[in-house]
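For reference, the structure discussed in these notes is given below.
A single protein chain has been omitted; all remaining protein chains appear in their positions.
On to chain A.
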């Protein structure tokens, strides 16, 4: 035990009164040895980020640990003075955060942001700092470091920013790297690259890694040991193979089940009527660049698709592939530059909004962010009744309808009088689905509707969509960057890249024999066991893997 690099012993952190539980962390202990990767797993709110921040004493004073201690190389970090703490943070332990968009200061060049770490810890000569910055940027696999160090964060992609953040954390080759969901905000392909990078650095420098994630598939790829957190308590801890192969706790098994794809894809109803169709859609965005020049981005290039009654069509691709634009065009929230769109036979691509309104109830949308897409100043009742009332229902009818759809999504009627803030992320997404269903649509367009949710809640929402589809005969367009979710729900897939559909077909066939190189890259980037192989195994064998 004493040989451990980083030790956490019986850590208690109390939450301010009024929270949903009294402790953020309750009696958490762990030990990290040099060179190993410990994955901390749990759903959001389980306290895993709190744990990471507590190790570096980054929590506000109100959340200071009540009991327990954190030791780095045998030294209690609670006893460190300001100078010692700075030394611990910049030199001993590096940290990489989840959001590559916001984790860097938007106003400073990335080279400056890495350089200031070096300067703060004693590298006084500017030339020396510059050389080290360039070296670090090159080390994390960024192209042309000499030019890149002069860029601002907004000029880099999400993956590049995360590489910069990693370079920053590595400035003094720390003995421990704490990575708090470092890839959750990234595409699968970028995620795979960042994971490879972290593993390479670990191999080369022998640093230990505390990796925090909610994605068990990812854990399977990188973990030596796993610690499962639930509501601030450690429910299970041990070697990765033991915990993942034979989970002792029900909670771990639930997390595992959520990470695996559904056993059998549904057959595609190939002969049903087409309820939503599009042919040859084109859309180009133009933006002013530097005041005078215009920059054009092709978001949709000659995209065609058909959604049949009762079918679920998945649209997959990385961010920027045009999938969200396709979703918006299909509900006619934007007008395509050219092409055709049919809603149950009516050609609507060119219709003005006023003419579309009576048909709007047939095609409804579920949005990505369940927090931002519900008006915080309206009660759930007001949110759910607005649609039916706009389409001519009386308030009494709308109210009855609201209670009905709320029941469908598994929420009690008492929820009607409350405001969206009173609900968790998963519950809010249920409200979002209820809102879409309130006007009895035939078609749902779900744009990344589970991406903001944890694995467990994701699985619940996907199950809900599937049940509702069978019950109500819905047809769904499911837009996602998550192949795993798409494979679980969809019977037909469209793969998009740079605004084009590069491949499409029945899910099972497409995932088993991808023909386009891009699809193969997407599949290869998925962490954990592949989608198709595991699907063909009986459940018992899956667990043994």
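Assume contacts are C-beta pairs under 8 Å (C-beta built on N, C-alpha and C of every residue); 3 or more make two chains touch, one makes a residue touch a chain; residues count from 1.
We take it that contacts and distances are computed from a predicted model.
The UniProt record for the undisplayed chain lists the protein name "ABC transporter permease", from the options "NrfD/PsrC family molybdoenzyme membrane anchor subunit", "MxaK protein", "Amidase" or "ABC transporter permease". Touch with the chain that is not drawn comes from one residue among A:25, A:77 or A:168, which is A:168. Set against the missing chain, the residues A:17, A:106 or A:143 yield one that touches it, A:106. Screening A:72, A:97 or A:251 for touch with the missing chain picks out A:97. Residue-wise, the contact with the chain that is not shown comes from A:155, picked out of A:22, A:67, A:155 or A:273. Looking at chain A, the residues touching the absent chain are 53, 56, 58, 60-61, 82, 85-91, 94-95, 97, 99, 102-108, 116-117, 120-121, 152, 154-155, 165, 168-169, 171, 287-292.
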